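Heads up, one of the protein chains got dropped from this complex, but the rest are sitting where they should.
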Amino acid sequence: MEKNISFKLKVWRQRGPKEKGQFKVYEMKEIPTDTSFLEMLDILNEQLINAGEEPVVFDHDCREGICGMCSLYINGHPHGPATGATTCQLYMRRFKDGETITVEPWRSAGFPVIRDLMVDRRAYDKIMQAGGYVSINTGGVPDANAIPISKEKADLAMDAASCIGCGACVAACKNGSAMLFVSAKVSQLALLPQGQVEAARRAKAMLSKMDELGFGNCTNTRACEAECPKCISISNIARLNREFIAAKLSD
Amino acid sequence: MATIDSKIPEGPLAEKWSNYKAHQKLVNPANKRKLDIIVVGSGLAGASAAATLGDLGFKVKCFCIQDSPRRAHSIAAQGGINAAKNYQNDGDSVYRLFYDTIKGGDYRSREANVYRLAEVSNNIIDQCVAQGVPFAREYGGTLANRSFGGAQVSRTFYARGQTGQQLLLGAYSALSYQVHQGNVELFTRCEMLDLVMIKDDEGKERARGIIYRDLVTGEIKRCSAHAVVIGTGGYGNAYFLSTNAMGSNGSAAMQCYRKGAWFANPAFAQIHPTCIPVHGDKQSKLTLMSESLRNDGRIWVPKKLEDAKKLQKGELNPNDIPDEDRDFYLERRYPAFGNLVPRDVASRAAKERCDKGYGVNNTGLAVFLDFKYAIQRLGKQAVADKYGNLFDMYEEITDVNPYENPMMIFPAIHYTMGGIWVDYELQTSIPGLFAIGECNFSDHGANRLGASALMQGLADGYFVLPYTIQNYLADQIQVPRFSTDLPEFDAAEKAVKEKIAKIMSIGGKRSVDSIHKELGHIMWEYVGMGRTEESLKTALKKLDEVEKTFWSDLRVPGDAQTLNVELEKALRLLDFIEIGKLMAYDGLNREESCGGHFREEHQTPEGEALRHDDKFSYVACWNYQGEGKAPELLKEPLNYEYIKVQTRNYKN
Partner (left out) sequence: MWLIDSSIGRKVVMSVTGAALILFLTFHMTMNCVALISGDAYNVICEFLGANWYAQVGTYGLAILMALHFVYAFILTIQNRRARGSERYAVTERPKSVEWASQNMLVLGIIVLVCLLLHLANFWSKMQLQELIHGTNFVPGQNGPTDGAFLIKYTFSQWYYVIIYTIWLAALWFHLSHGFWSMFQTVGWSGTKWQRRWQVIGIIYVTLLVLGFLSVVYLYFFKSLC
């Protein structure tokens, strides 16, 4: 049954990328448990605005778990304690009356803080631009049914393709590695005949861009997989390793 | 009154597009490099257009307000994309897709545009598959299809419940490829704030650039180009609560409207029947449950009023109501299409039941979508395989397990068929300004069929605009690149800065959201699912009051020269208020019921929408007349040469 809870909200406030940040504690009173986490932050912001203060800045958009815009490291977990869900899909019924909820931005050198809880994730775009595509132009492609693709392969590709690019993998990784993100795209395209043509080039290009942008080395801790809101498997990382090593050995 | 030339090519319907392409002007590769195009928006339409224009060789600048083009709200489309492939051998064809779309749109769209849409639908699927979009497949390796509302064939291609995501990521990857190639430059976290027009040698004003705000630094900047394309989506957030993303807005469209682009059919807003009902006043958005659920779920309310009352009070469990006491009202009213009637019909039917008191949930504003029957027929596993992720999402939000209890759903604002008026070439009434995707008004008439939005966005972006824009640009090859120091840019930037300063200096007490909620209530109450002359007039009055509240009582903390989310929202809210008024004006003018626009004065004795084709078979184009003035109405008559206009019938 729905009820109201009160709790302390410890939120990271930081004016800009170069400025020093700190936690601020806000008392939240009588929040209905059927409120989503982001709606709870809306309530906080409404209170702050009414008090003439600047609202807490955080990224969000679709609020249905697919755009990948929302982030937030809540009580030690990217996207909060729920598994297989983004922050916008997290509801206050997951929290207890009287507890302290700590909200931090993604912390990684690859994702500098813009303000408060908002971080700069353009590095992911750059990795994609390095090779996360099939190099074709519009038009002049064969009929969609011309190449049969087994259901198993298509399903596996779809599993990998469901990555929303939110950055939780990097946020969760103690090494700040973006391997799960990179491997999801490499896997999706390596599994499909359309993408296999340039699979080797893609794996090398995307990985080297990831390294160049200062993301860390994967040490297989599996934290990314555990925290991924779309439950993307590290078997994709194994596939990326395979693709990359094979590509390098055949150079 | 200006005559409206929609530039429909000559010739028989099926040959119009081929004829157009055969005779249009093109730009040669050497000249393409000299031409700049601004694309505002990076959703299906914007990203696919930017990518395609880039690969043709134009120099493209693509703007989006999010941190990456991949965040655009196209990503949230769940169900699928239509195409007339007829892979299922169930009698589909380009003509049938065309026919269904015109009929679904309640005979308020252009024949030639819709036929072209149906024609290129097949190319879209080919293109997406080649990009590596992992569409669902059969065991034999061919593509799978499912059926959707308003059609009797299975022509919808899908990628689980994430088709929009996969198609957008496909377009985004094509865009990324062009960025890599150096043909497209990305401007993320940048919001267009005005359109800049410059007179050519003959004194004709053309769209030549934009003023935009860097949302991170707060700087106001300028960008010039030979043509401007806007693909900024719909304006459903005028209702505050909608299935749109929090950032979705109609501001770019409004900026163009204020510069002279006509706004067509604003009253045509689609209300999606399967959304999770509103639960409290803190709610920020409504979550859509895919229309595909209607394939297997059965929609019902109690037959007995007393059961409904008990359900509302929480004294009765829906599972305790026997089948004979359940009113499967869609199956009852529309035997031929049953639960798969088009969205507008399903939404109105739900409203009708709730208005009569049969609604469920503690608000009385919900109906049941029951999977009990599907689970009995197919088994729980099969249902989980098909809809598992949707069921999980529902449970996470409502704390109710839909395998055991029926889901509760209610209609919510979802898509806007109205938008910037465009001709056959997707050019607006401003030369050099093009509008694509949901942002324009074309193709869907008064109601959009499921799985057609993705089709239209990608058709515009991949296969239509890249041709038609060349017909315009072919005359511009002699025009050198524009400097952003021109007086027109100065003036536009000054106006933008003044507007921002004015907003920052209001110094009131209320947050943007609180005023936006007020606007939303007015829109839903008076310009919602059932409209009357009186309600629309009330809406206009109340919208003026909201505008006054905005200018007198708004508080935007912080300052404008840096990141300021409240300022972003305030600027958008101002445009939503104006859109609200446009919707009310259009609704008042259109004294008939059709598609998403239901005037209660105009209905059949059975409560179905009643069109007046003799009087309203036209596109209502609204021309801006200045601040505070009522817009001027221009009419583009709709001529049906190939289809017999009839009353929509989903009964038999």
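In this document, chain identifiers A and B correspond to the written order of the chains, with residue numbering beginning at 1 in each.
In this section, a residue touches a chain if its C-beta (ideal position, glycine included) is under 8 Å from a C-beta of that chain, and two chains touch if they have at least 3 such contacts.
Keep in mind it's a predicted model, so treat the numbers as computed, not measured.
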Touched by the hidden chain, which of the shown chains?
A
Given A:33, A:47, A:75 or A:137, the residue that touches the chain left out of view is A:75
Contacting the left-out chain: of A:85, A:199 or A:223, that is A:223
Can you work out which residue in A:89, A:129 or A:177 touches the chain that's missing from view?
A:177
Check each of A:45, A:89 or A:108 against the chain that is not shown and name the one that touches it.
A:108
What does the interface between chain A and the hidden chain look like in terms of residue numbers?
10, 21, 23, 73, 75-77, 102, 104, 107-113, 172, 174-177, 179, 207-208, 210-211, 214-223, 225-227, 233-235, 237-246, 248
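Everything below uses one rule, namely that only the chains that are shown with their structure count from here on.
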Quick one: which bits of chain A touch chain B in the complex? Just the residue numbers, please.
2, 32, 34-36, 38-39, 42-43, 45-46, 48-50, 52-55, 57, 59-69, 82, 84-85, 89, 91, 93, 114-115, 118, 120-122, 124-125, 128-139, 141-145, 147-151, 154-155, 157-158, 161-162, 164-165, 188-189, 192, 194-195
Looking at the complex, which residues from chain B come into contact with chain A?
48, 51-52, 55, 66-73, 75-76, 85, 87, 123, 125-143, 159-160, 162, 164-166, 169, 172-174, 176-177, 179-180, 186, 188, 216, 245-247, 279-280, 282-285, 287-288, 392-393, 396-399, 462-463, 466, 509, 511, 513-514, 555, 557-558, 563, 565-566
